[in-house]
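Shown here: the complex without one of its protein chains, the others still in place.
Note that the chains are named A and B in the order they appear, and that numbering of residues resets to 1 at the start of each chain.
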Amino acid sequence: MPLPAPRTNVRVVTLNINGQDLSAREDETVIELCRENKIPIPSLCWMDGLSVVGACRLCVVEIAGSPRLQAACSTRVREGMVVQTSTDRLRRYRRILVELLFAERNHVCSVCVSNGHCELQWLAQTCGVDHVRMPYRGVGYSLDSSHEMFRVDHNRCVLCTRCVRVCDEIEGAHTWDVMGRGSGCQVVTDLAKPWGDSGSCTSCGKCVQVCPTGALVKQGTSVGEMVKDQQFLSILARRRSNR
Amino acid sequence: MSGTMSSDRAAGSGGKVTVATTWLDGCSGCHMSFLDLDERLVDLAELIDIVYSPLVDTKDLPEQVDLGILEGSISSDEDLHKAREFRTRCKLLLSLGDCAVNGNVPAMRNPFKLDDVIERAYRDNVDLHPQIPTEGVPRLLDKVRPIHGVVDVDIFVPGCPPHADTIHYVLTELIAGRTPDPSRVTRFGA
Partner (left out) sequence: MNLDDLADLAAKYRNEAQEPEIEVRVCMAASCQSSGAVPVLDALRAGCGDKPEGNCKVKGVGCMGLCSAGPLIAVAPPAAPLEEAVIYRDVTAEDAPEILASAFPGSTPVERLRCPTDMPFFSRQHKIVLENAGIVDPNSFRGYVMAGGYAAMVQALSEMPPQDVINEVTTSGLRGRGGGGYPTGLKWSTVAKMPAGQKYVICNADEGDPGAFMDRAILESDPHRVLEGMAIAAYAIGANKGYVYVRAEYPLAVERLKTAIRKAKRAGFLGNHICETQFNFDVEIRLGAGAFVCGEETALMASVEGGRGQPRPRPPYPAEYGLWGSPTLINNVETYANIAPIITNGGAWLAGIGTEKSKGTKVFALAGTIVNTGLIEVDMGTRLRDIIFDIGGGIPNGKGFKAVQTGGPSGGCVPEAHLDLPVDYDSLKTLGTMMGSGGMIVMDETSNMVDVARFFMEFCMDESCGKCIPCRTGTQQMHGLLDKIARTEASRTDLELLEELCEVVQATSLCGLGQTAPNPVLSTLRYFRQEYEQQLG
């Protein structure tokens, strides 16, 4: 948690976001204030209740007087701050960031268990990504179904590290972490052992709930697993006719 | 790149917008979704003239077409040839559906070697007379690509398949000379 702990004695500041005057507690971040006031800012790694990592860069905003763009999640409000959250330039940048995410792994929405409930899919739509200009990397990733309740499909992971943080900060198990570097990064359970062999996992399922995509899912939710048991019918019918 | 239909439409269609469609490596589901326009097809027929399509009898793509609609991804020599032909002859080119837009299911073979994919399909999973077809079928390309991976595309309509309402919206906008914004009504996997 990089941001210093908020003081107990907080003051209130006023600032301007997209031309709108707003008041905020001094210990709030720009993204928190935006969410509070229904000002849309796309984000992926940020999640209310988890520590801030500032990794997805989708929430970058323009702040008057600052030469660089700042991530709204890792920027605290300041008195007199003037923020723009949705300029043409920001929208163009976000579009490319989403395109980069799609091109990185193998996101095939049509056959994904999270189709229709996926934050990445939703981000693509809201950012106007109707196609990806870069070539997809086309590197195959593994799928780990060894856990009796859950499954991880690395093809669909966006490395937001929500699972890593919720497991460490909320559940206190720290089963998840990240290995490798660059595009070789991958989330791992217990020093890259199969999830099912993990001694630290408490099977609480928090990671599955916070995962924005279909990378972490409950077992039994994919199309192929929808096996019907219709044996009961013949048994019932036989019993009935034997009556 | 995205454009509108210009006013000088191809001659010989009685002022109607000429449309050509075809399917490449796809399941034809997007064409089925087009047919799901149902009674709206009757109104549409007043405005457009389908000059080439799996849905009509014409065998040859005319020299000039107003709007080309491609379903499916580029997976073989033939797909590549068709896409290039469409690009040359159509004023506007539309990628219809996820396969055309991002490769979708056909592109799921990309992480694997082509030879392995062929072995898997034609030998490993075949009980009777396994053989790899070589004659009368187009050669598969090493990697599956979306349409815009090989030719320029003007409009992208994602969805698997895009809903009939989406297709209706996009076509209506184009016919009216406006630029549609497909993200308003559809998304990847929709």
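Convention: a contact is a pair of C-beta atoms (placed from the backbone, for glycine too) under 8 Å apart; a residue touches a chain by one contact, two chains touch by 3 or more.
Small disclaimer: the values here were computed from a predicted structure and weren't measured.
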item	value
Omitted chain's touching partners, listed by label	A
Residue among A:Gly180, A:Pro194 or A:Gly220 that touches the chain left out of view	A:Gly180
Residue, one of A:Ala64, A:Met134, A:Ala192 or A:Leu236, that touches the chain absent here	A:Met134
Contact with the hidden chain (one of A:Val53, A:Val113, A:Val152 or A:Val166)	A:Val53
Interface with the undisplayed chain - residues on chain A	2-4, 52-58, 60, 68-69, 71, 74, 92-93, 96-97, 100-101, 103-104, 133-135, 137, 159, 177-178, 180-185
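Following the convention adopted for this analysis, only the chains that are shown with their structure count from here on.
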item	value
Chain A-chain B separation of Cα centroids, rounded to whole Å	32
In the complex with chain A, residue positions of chain B that touch it	95, 98, 101-105, 107-108, 110-112, 143, 145-146, 148-149, 153, 156-158, 160, 181-183, 186-190
Chain A residues within the chain B interface of the complex	102, 106-112, 115-116, 118, 121-122, 124-126, 128-133, 135-136, 138-140
